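I have placed the structure first, in the form of structure tokens, so that the comments after it can refer back to it.
The complex appears here without one of its protein chains, the remainder shown in place.
So, subunit A:
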Amino acid sequence: MDEILSLDHVTFTYSPDEPDIKNAVEDVSFTVNEGEWIAIVGHNGSGKSTIARLMNGLLFPQQGTIKVLNQSLTEENLWDIRSQMGMVFQNPDNQFVGATVQDDVAFALENNGIPYEEMVKRVHEALKQVKMDQFLNHEPQHLSGGQKQRVAIAGALALKPKLLILDEATSMLDPQGRAEVLATVQALREETGLTVLSITHDLEEAILADRMLFMNGGKKFAEGTPSEIFALGDQLVELGLDLPFAMKLTKLLKQNGVKLLGEHMTEEELVNDLWTSNFKK
């Protein structure tokens, strides 16, 4: 599998002159391979957003190296590398620059000097991928939060990035908007094998990932598949996170003495186990 991004012993502090202040990111290493979906989780202030800013060169580490597509990230190649990464941020209203949906998606293409015909083609393709191609000339203020974030994803996709970074991109949406955005990302992955890195508090979103990084106090506390990470159980709760609903309920049921075969991350698994272990005749 090709490596898309790697952090190698990366340390960063916002106040390099004050040794008393804790590093925002300390000695963090991980890699993202092509086609993977990685979720970075952790409490507020655990270093998640700093990592996002380090990955796209908004910040540079004091120690360690960051490689994107096997090139070390430097101030010289920053712009090239950034064009390989699409980023979608938290607040849908802060990242809309165009007067219409298609203008917005075209914005980054224009900045990158893509020829007009190619631009039109890519804008249409990208909006089709997020199922917003019916809204070409709509004004952003008439879109829902979920629709705006899908347009933001289209804006990123139009650049044909190697990596899509979602920095708490669903946290300000209502449940329907959140479901829309996640369904879009899942569909994109199935259709195009897009590599995704999402930074999130939403554990139900993290379950969808192939691998999770769990940050605590600037350090990487654990790394593994969602089932490995959620197997940490109460430790997650102590460190400011929570367990997915199905796991919490599984735990409560087991405490009550209900017979169950395993730990369950999804509701469907839990209902089926409840049925098989207790009701099936």
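Rule of thumb we're sticking to: a contact is a pair of C-beta atoms (placed from the backbone, for glycine too) under 8 Å apart; a residue touches a chain by one contact, two chains touch by 3 or more; residues count from 1.
By definition in this document, contacts and distances are computed from a predicted model.
Enquirer: When you check the chain that is not on display against UniProt, which of "Xylose transport system permease protein XylH", "Energy-coupling factor transporter ATP-binding protein EcfA2", "Cation:proton antiporter" or "Assimilatory nitrate reductase (NADH) alpha subunit apoprotein" does it turn out to be?
Expert: Hidden chain, UniProt protein name: "Energy-coupling factor transporter ATP-binding protein EcfA2".
Enquirer: Taking the full complex into account, find the residue in A:P61, A:P140, A:G177 or A:P226 that is in contact with the omitted chain.
Expert: Spelled out, the listed residue whose C-beta touches the missing chain is A:G177.
Enquirer: Out of A:K67, A:H138, A:K160 or A:H201, which touches the unshown chain?
Expert: A:H201
Enquirer: Quickly run down the residues of subunit A that touch the omitted chain.
Expert: Looking at subunit A, the ones touching the missing chain are residues 42-45, 90, 144-145, 168, 171-177, 201, 203, 237, 240-242, 245-246, 248-249, 252-253, 255-259, 267-268, 270-272, 274-275, 278-279, 281.
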